[in-house]
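Note that one protein chain is taken out, while the other chains of the complex remain in position.
Going in written order, the chains are labelled A, B, C, D, E, F and G, and every chain counts its residues from 1.
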Amino acid sequence: MTRRFVTGDENFSPGHRACIGCGEALAMRQVVKALGDNIILVNATGCSEIIASALPTTSWKIPWIHTLFENTASIASGIESALKVVERKGKRKKAKVIAFAGDGGTSDIGLQALSGALERGHDLLYVCFDNEAYMNTGIQRSSSTPYGAWTTTAPSGKMSIGQKTWKKNMPAIAIAHDIPYMATACPSYPFDLMDKVKKAVSVDGPSYLHIYVVCPTGWRCKTNLTIRLGKLAVETGIFPLYEVEEGKYKMSVDPPELTPIKDYFKIQGRFKHLSDEVIEEIQKKVTGDYQRLKEKMEGL
Amino acid sequence: MTRRFVTGDENFSPGHRACIGCGEALAMRQVVKALGDNIILVNATGCSEIIASALPTTSWKIPWIHTLFENTASIASGIESALKVVERKGKRKKAKVIAFAGDGGTSDIGLQALSGALERGHDLLYVCFDNEAYMNTGIQRSSSTPYGAWTTTAPSGKMSIGQKTWKKNMPAIAIAHDIPYMATACPSYPFDLMDKVKKAVSVDGPSYLHIYVVCPTGWRCKTNLTIRLGKLAVETGIFPLYEVEEGKYKMSVDPPELTPIKDYFKIQGRFKHLSDEVIEEIQKKVTGDYQRLKEKMEGL
Amino acid sequence: MREIRIHGRGGQGAVTLAELVCHAAINEGKYAQSMPSFGPERRGAPVLAFLRISDEHIKIRAEVITPDVVVVLDPGLLNITDVTSGLKSGGTVLINTKKSIDEIRSKFGVESRLGVVNAVEIARETLGVPITNTTMIGALLKATKIVKKDSLIEPLKHRFGPIADKNIKAMNRAFDETTIEEV
Amino acid sequence: MREIRIHGRGGQGAVTLAELVCHAAINEGKYAQSMPSFGPERRGAPVLAFLRISDEHIKIRAEVITPDVVVVLDPGLLNITDVTSGLKSGGTVLINTKKSIDEIRSKFGVESRLGVVNAVEIARETLGVPITNTTMIGALLKATKIVKKDSLIEPLKHRFGPIADKNIKAMNRAFDETTIEEV
Amino acid sequence: MTKRVGLEGSFAVSEAVRMADVDVLSAYPITPQTHIVERLSEMVADGDLDAEFICVESEHSAMSACVGASAAGARVFTCTAGQGLELMHEVLYIPSSMRLPVVAVVANRALSSPLSVWGDHSDAMAVRDIGWVQIFAENVQQAYDLTLCAYRIAEDKDVLFPAMVHLDGFHLSHVIEPVILPDQRQVDDFIPEFEYPFALNPDKPVSMGCYGPPYIYTEAKKSQNVAFESSRKIVSKAWGEFEGIFERSYLPVESYRTEDADVILLVMGSFAETAMLAIDRMRKEGKKVGLARLRLWRPFPFDEIRKAVKGAKLLVVLDRCISFGYGGPVCSELRSAFYREKNRPDIVSFIGGLGGRDITIDQYEYMIKRGKEISENGSEEEFEMIGVRQ
Amino acid sequence: MTKRVGLEGSFAVSEAVRMADVDVLSAYPITPQTHIVERLSEMVADGDLDAEFICVESEHSAMSACVGASAAGARVFTCTAGQGLELMHEVLYIPSSMRLPVVAVVANRALSSPLSVWGDHSDAMAVRDIGWVQIFAENVQQAYDLTLCAYRIAEDKDVLFPAMVHLDGFHLSHVIEPVILPDQRQVDDFIPEFEYPFALNPDKPVSMGCYGPPYIYTEAKKSQNVAFESSRKIVSKAWGEFEGIFERSYLPVESYRTEDADVILLVMGSFAETAMLAIDRMRKEGKKVGLARLRLWRPFPFDEIRKAVKGAKLLVVLDRCISFGYGGPVCSELRSAFYREKNRPDIVSFIGGLGGRDITIDQYEYMIKRGKEISENGSEEEFEMIGVRQ
Amino acid sequence: MLSWKDLELGSIVTEPGNASAYKTGDWRSNKPIRDQSKCIKCGLCYIYCPDAAVELSKAGNYETNYFYCKGCGICANECPRGALTMIVEEE
Partner (left out) sequence: MLSWKDLELGSIVTEPGNASAYKTGDWRSNKPIRDQSKCIKCGLCYIYCPDAAVELSKAGNYETNYFYCKGCGICANECPRGALTMIVEEE
């Protein structure tokens, strides 16, 4: 059934070295399936890059480039501009430029390059794979790590509950750049995800996709829970699926009632130290944020 | 009259080398007046820094540090953290840390450092002096330069109307970081400005002030129009004065009717090449944006 | 100096095994050194860890290429790697397996001194999870006496806190249950 | 080689003066070099510009310290700087002023060859703005014949486009109206 | 048809970029480089140059965008100075190791702190290990010529390394001098249309920038260095071709009145011509002195410098950069290059011209004299600083 | 009471930081430095270290935050590696020129591209001009000791420069070895509470980082360099004090069996002890060979290295870094240091150990032998690369 | 063993997807077994596999490619029909 709507090509070929059950690798696979062949991929340092490019091998069947951790959007900008001129001068036709980066590469060290690219209006799609920490280097906190989560640099301890800051709202920051298309997605909802990828690449100008990806290694959970946890993130309202087209908000999945976050927390090692009070505090924040987000939706 | 509400101290002492009629120097003066003595100032490279610190002299009477162009918020973060520990360890009492930067230092090269500082929740006030271009280096475009404006790197010409991108919305980006206090201000409204400075420093955590400052040199206007142009920016809705406290929006000045932008454009050299059509296009955008902003206001 | 190489999979604790024994040796006043194979290997991928123990300051700082002892945490690795590679003559191979010594010898052609123990079963039963690194320490100590068994207690306690006791038990059981065939 | 130093204020076009004459000289086939004082001086602040003209390739690349000619764009500068500093013996000072040669000599003690012209008035009347740089080119040419007056036409056209003619007029008028006193 | 015009150094560079028909420009303004970006912006705005100008938000992105554009097969240009070159430091390693022929012009500037917008060679020296071709200009004509040459060199199929042209901040970037501009056809002959062999292209997918485990990293660096070293001869070849077309010649090491010189002064960049005036003066007094300039700094011209200095007893080196706690980098590398030579000159080290400080003709003369003293009697110090107020 | 424990290199560094009672930590994770930040995070989370840990968004900010905190009078620490050190390159000049005693530990790592998380000295060499005290550790004990010493040195009122301790990525950072930990009181004696003379403080306002026109820039650099040079003797003094308290001794240049050596091998960092094994083997065969290590790299120990090599005919230098188109930086600087000496050894250059490639005992032996050959018969190449697959 | 001369310019890899020769099946400790009789060909196991280890056979069946399957158990967990069972990999 699925195969009818989805290409059988795996331009991100198997044989990659992601951890067993990696949600990021899965998301990459789904995104690449929806992208087609006429693309050029720019990859930030991070799991997405390191699992697929040990010299002298590559998992990539489409043109792919990695240079550094923080400059992905700028490399992509350069390529996009080059393609523009090269096409204008009649040398070659344009391809769509796609950037892949983790949450660290996006909301921390690569934020400025991204902001610049969005502001300048390059015709490219930037995809952030948000596994809520620096996983490639071994589970350090990022600004995208959720409040209360354990990481190696925001460990729980006598003086610490784990991550002390609330998750940076990258989708909101992207939207504040007034770009034509922004959406959130999760590979637990593959068709929604692939639809959004297609919409995003069809836009002329910058688009941004923020994809929630489960990392069993960093989240300290079983490898077979990758899909389940992604669904729970959506069903609890922790990671709402929505899109913003030309400033208009639309909810993609709107559960009639939000599942309590503790259902999501309890199957992950990174939250196991949290007291009921802290969980309650987080529950309030999640509910409130979800409510405020829904208020932005058109036709509600 | 004025003097009754305002300190006579000039911690930013005269003898500075700003251009004749500089709006940035004026804004700095007003901000510093409202800040009091128990502060430490961190200054990005830019006009604000270069006009007041030629070795072996300084215009500053409060502790002041400049290092580079892009790292102002990070230097400030370091100082703030140091003061925290030093106070905790009983060595010295805290002072408020203030960061000064231009629009380039804020919305371009220093954006990431700023975003990090806001996210981490340091107790500091970041002030952006927005003169809508890189003035210190001679009027190059920044992402804060308004659409259509001439600058040396976005010159008008046969193939160009000047700046081709819409002004980056730094206040919106700051708000997307969920900080406790954000406000826009302009030294043409000195009491509003100074009130906001005082509110901003009284907040515990990060606050952001975006101050519109007229640059007669870069805007190609007469030196005596600095105040007038600031008022026009507000009255046309080009630069609305508002504040956002804990997510709640409030308009500071709300003209019953917006002045047409051409009144503002026509006394500045940087817009003189614009056709009526382009001005019309900009007028629409200004009106629309102003409307959308007003919709966010509480109790409207 | 004795050199030990541990074969495992990312996430199985090969490095922890090396570390724990290293600490034990140092606490005994010996010189010791442990290190992982340096690389970005992921959960599931075959990995190595290394250990050296000596009576003098150890000056070499490189992967162990000619081990005196090889410890294999995951029997599946036997299918895909030659775990005996570089083994010094007279060296020992210790394998977590439910197979017998003879089966191993015939199936994988291991000719050296060989020890086997069903560490998965021990770990499942003692720890509740099939994590075999602390268990295999028992086998290592049985086969080599490289450190005293008691010397492991403090490192295990430090590392595992409340679940240290279970791990000590697993180690002890493996010590008892390891079968070694000299050659 | 002849060396010229121009005194002005940020925004008054001292550098442009140097550039225009430099271009004129180069177009005549001469060697020439012009440069600003290197620094972050702001609109209003006293600034310098430099010009060298020679029949050979110019190898020195430093500020002019011992000028043959000094051009002063803003009379106010006389109050705050010694514009004659380093002037070569036999050198010339050219000042935009409404004062007479005698007044200048007595008030500021200038003893060298001296030229004055009311460039502000000329600029106001010809250009509509008190920007005196192109005007003072007229004075410079009158005093030194360092390049031909016609040689300025192309550079002025290139630089000022539609308003070049007015500038040419201002230059010509200053050329005519400059009073020079030899010593 | 060539023409002789007055051009500011920055405009001369811009002309070269325009005539090279660059596809993508990406740069961030910084004094004293600003006039280059401004002039290029005008050219693009006026349709005189059909290129995309990416107005990036920082130098880090400027270089990154160039890397991306170059990987996509475009001819690219960037320019920067001082702090800007520092901010892109990490990125600079990329085009040299990925073999992308990015061309950059650096208007040399001193480094903070204290902040200085004025020229010295600290920025240029901070990138000497990175594997870019580095060429120093000494006048405005050279700023034009060498920018053109940078494309010819970088894009040669036997080079494919990035190239950097250094012109001293203000002293060259802000000075107007006469320049001979060639005909466009001459330029087209000299730098033909460029096709990168592995441009990112869906028709022929490649992976660029895979990571290098220990198994392969040393080999990657060996192949990079061998290729870089061998591009030295292409530099000379390109300059030979340049001379054929444009009738001006360049050499990796250029000498001035060194034929029978006992003492040779060595400087780089815009100070060279002023130093010639000192040499002229001393020659007039009968002193056997000469001047050498490293036109090519990387790849380092070992053979050429050894030849150029042959016979001299003393080499006096002026560095415009200080490696703190060590000394002048140019002097250090020259000494190393001569270390194993049979008939090597003594080499004495001076440092000066920092942060925009000029060096006068007198000071050059002093260095030569003092250099001889040091050579004969030794010195307490590893180097001497010139023109510092005591 | 001292105690002997097994510690990973990264944990040893963390222990030193904890015992130094650092006030502000600011770092960004990067392999192979991660274990340091992780361990320190734990210490702070558990209340074992009363410090603010600023989890910055990049290395550029990590160093900037340290600069800010140091200027405010705090004792600070950061650590990084490879790309991270590169990304903070511009910022590194600030504490050295503003005289802020920031302490950084660098887990040396090779530079991209190709990306390598493994060790070599390219990152360390890329900062050799910047004016930081640079010290190389060769085992885990030294990683601990030298981190402590870095505070003692950096904060000395006659130094007030930032200091960097280099430990080789993985080879030291990820290896557990026995370490002798001192008593807290010993540490407190060694590094007393620190008060920066001009800390940012409203009670006594100063302006830091004013800009320097040409009028003053050269003077600023002169005073910086003189102060930096003279901090060399404080390094030795500090190590003397260290020995007094902790009974382990360090020297700017350390020698191993060099007494009567004809040939001296020179290496830096974690390779040194393995090289000793090669020396031992050759000594057993009666060869007069020895080993020298630069413990202190900046300020460069001119006198000490000249003394240490006195009498040797040949110095064989192994660089773990390549200055592309030139050669090994350590070798180059050594040659320059010996250039004007009367009885100077021949110096031969090898490069190896790049991107995590080990050097075997056999290869050290080879270098010594091949070095002699080259010394006698010369070589086509300026340097030879070790362990590269042909 | 590659020599330095074998490396492509800039260490570029010119063989697209050559990493597919790497057998990630070697990582597997647990193995999914499909009961085709229960399978309704919904394809979820296909679209959810991080390692693209589920393939549609010519016959129209979904089958696990054990060359790549790392044994995460996602397919088994998500199969709406319980057609997949994880078993311990044989030694």
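Basically, a residue touches a chain if its C-beta (ideal position, glycine included) is under 8 Å from a C-beta of that chain, and two chains touch if they have at least 3 such contacts.
Note that the structure is a prediction, hence the values are computed from the model and not measured.
Participant: Where does the absent chain make contact, in terms of the chains shown?
Facilitator: B, D, E, F
Participant: From the listed residues B:165, B:223 or B:259, report the one that touches the chain absent from this view.
Facilitator: The one listed residue touching the chain not shown is B:223.
Participant: Pick out which of D:44, D:91 or D:155 touches the chain that's been left out of the picture.
Facilitator: Answering carefully, the residue with contact to the hidden chain is D:44.
Participant: In the full complex, which bits of subunit E touch the chain not displayed? Write them out.
Facilitator: On the subunit E side, contact with the omitted chain comes from 113-114, 388-390.
Participant: Can you list where subunit B touches the absent chain?
Facilitator: Residues 1-3, 6, 8, 10-18, 20-23, 25-26, 29-30, 52-62, 187, 190, 216, 222-228 of subunit B touch the chain that is not shown.
Participant: Could you pull out which residues of subunit F are in touch with the chain that's been left out?
Facilitator: 97-100, 160, 197-198, 205-208, 210, 212, 216, 218-220, 222-223, 226
Basically, only the chains that are shown with their structure count from here on.
Participant: Treat touching chains as neighbours and tell me the shortest step distance from subunit D to subunit E.
Facilitator: The fewest steps needed to get from subunit D to subunit E is 1.
Participant: Decide which interface, A-F or F-G, involves more C-beta pairs in contact, and give its chain pair.
Facilitator: Pair with the higher count of C-beta contacts: A-F.
Participant: So, comparing C-alpha centroids, which chain is the farthest one from subunit A?
Facilitator: Ranked by distance of C-alpha centres from subunit A, the top chain is D.
Participant: Rounded to a whole Å, what is the gap between the Cα centroids of subunit C and subunit F?
Facilitator: Chain centres of subunit C and subunit F, defined by C-alpha means, are spaced 35 Å apart.
Participant: With chain centres taken as the means of their Cα atoms, state the distance from subunit B to subunit E in Å.
Facilitator: 39
Participant: Hey, what residues on subunit B touch two or more of the other chains?
Facilitator: Residues 49-50, 55, 66-68, 70, 108-109, 111-112, 115-116, 119-120, 143 of subunit B each touch two or more of the other chains.
Participant: Using the touch rule from the top of the page, what residues of subunit D touch 2 or more other chains?
Facilitator: Residue numbers touching two or more other chains: 38-40.
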